[in-house]
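Apart from one protein chain that is not included, each protein chain of the complex appears where it belongs.
What follows is chain A.
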Amino acid sequence: MTALSLADRRRRGAKAVRTRLFVGIARSLFLAILSLMVLVPIAYMVLASFKTVPDFFGNPYGLPGTWAWDNYSRAWRDAHISITLPNTIIVTAVSVFGSTLLAALIAYGISRKEKPFAMGLYTFFVAGLLVPVNMIVLPLFILIKWLGLFGTLMALIFPYIALGLPLGVLILGPVAATLPRDLISAAQVDGATEWQIFRRIVLPLMKPGLISVAILNGVWMWNEFFIPLIVAFKPESQTMPVGIVSFVGAYSTEWGLVFASVVVSTAPILFAYLLMTRQFQSGLTAGAVKG
């Protein structure tokens, strides 16, 4: 092996610095483009929510000519946000809680491998992801009518809980499987009942996974349009996505009001995500590698 001269080593060092610089710039550029793809529509939505209809069409991408703050008060009044927002919050909160808790129970049960058919059960629940909502909407309509739930929020809560299970079991299954078996045994010896073990040991340890499931399910439950359009057609049981559509007319649309409603509708979800980003990310990767 021949020793490198000082000049050679300097040349190599300079080349390595240039390569690192280039990779750094390329990476930053790529991330900037991705960020813009997310942030531009949000900025467009917020700006459009302050525009009048002529301003919206005359100057679709610029700042509002006059800031129409009353879009928000009108949206609150005309789109019945005062009704649809609480409805959406209640339906999403109860459904997220119900489906996450049930998914955790199922995932934990399946992870206790001594139960026969565990893999079959896991596949059965996760296969639910393959079923399109449009396919089940007619039987759902008939079932809800038969149960007499039309006009109540339960008409949305029950289907949402059921539809949230596949994703919940998919994410929580591997999380539950990586829970150390000795911890469960230790709790048994310590005198805990099965329910106490689940509540005091299993649930806290699955927390990152639970938060991921809650956010992922919460987003689609909050935004779901098709099911509430079919089964929650009464104004008092409508949710925000359906309420927003009331601004869209056959001949004219109050786009400023539509976007104001969308901003109000998006804000809570965005806020929740920002609050729990770290837990969300660790929940998605939990169980991916042996800890």
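We take it that a contact is a pair of C-beta atoms (placed from the backbone, for glycine too) under 8 Å apart; a residue touches a chain by one contact, two chains touch by 3 or more; residues count from 1.
Heads up, the rule we're going with is that contacts and distances are computed from a predicted model.
Looking at UniProt, which of "Sarcosine oxidase subunit gamma", "Periplasmic heavy metal sensor", "sulfate adenylyltransferase" or "Sn-glycerol-3-phosphate ABC transporter ATP-binding protein UgpC" names the chain we cannot see?
"Sn-glycerol-3-phosphate ABC transporter ATP-binding protein UgpC"
Which of these touches the unseen chain: A:L143, A:A177, A:L205 or A:V245?
Residue touching the absent chain, from the options given: A:L205.
Looking at the whole complex, which of A:P41, A:P60, A:P86 or A:P180 touches the chain that is not displayed?
Counting the whole complex, the residue in contact with the absent chain is A:P180.
Per the definition of touch given earlier, which of A:A7, A:L130, A:V189 or A:L274 contacts the omitted chain?
Of these options, the touching residue for the absent chain is A:V189.
For chain A, which residues lie in contact with the unshown chain of the complex?
Those residues of chain A that touch the unshown chain are 180, 182-183, 185-193, 196, 200-201, 204-205, 207.
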